[in-house]
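Of the protein chains in this complex, all but one are displayed in their positions.
Right, subunit A next:
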């Protein structure tokens, strides 16, 4: 039990280090990773690669429908990680398969939001990695659509008298 805890503790230390010190060398090697710090519960002894592969395979299902795509995206949003570019590419291709353009743009916005306060380091890297898929599918990033700044104003319900 202690060995497992120590091992998972070590791996999560390595993962935390990746998250807090993504040096440029690491970024070039593609190691700004989907960090999964779940060392407290016993039944999530999955490695990062297994996690990435699982979600990529989920999105790559050829018969996936919009319901499942949205479920996986919402689940990813709830986790303490930024998804790997390969998961993002698979998700964008899944959006193409269900013929939902708005979903793809929304997902990119959501990923940018997950970057937190390191958005200037992580998000350009992600877009750079995902650029081939964006060009192939014809998806515009939120910045290209002008959605990185607010476009419309919505009156708060508390101001409506």
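By our rule, a contact is a pair of C-beta atoms (placed from the backbone, for glycine too) under 8 Å apart; a residue touches a chain by one contact, two chains touch by 3 or more; residues count from 1.
Here, contacts and distances are computed from a predicted model.
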item: Name per UniProt, for the chain absent here [options: "cinnamyl-alcohol dehydrogenase", "Regulator of G-protein signaling 9-binding protein B-like", "Cell cycle control protein" or "Cytochrome c oxidase subunit 4"]; value: "Cytochrome c oxidase subunit 4"
item: Missing-chain contacts mapped onto subunit A; value: 66-67, 70-71, 73-74, 77-78, 96, 99-103, 105-107, 109-110, 112-113, 137-140, 142, 145-154, 156
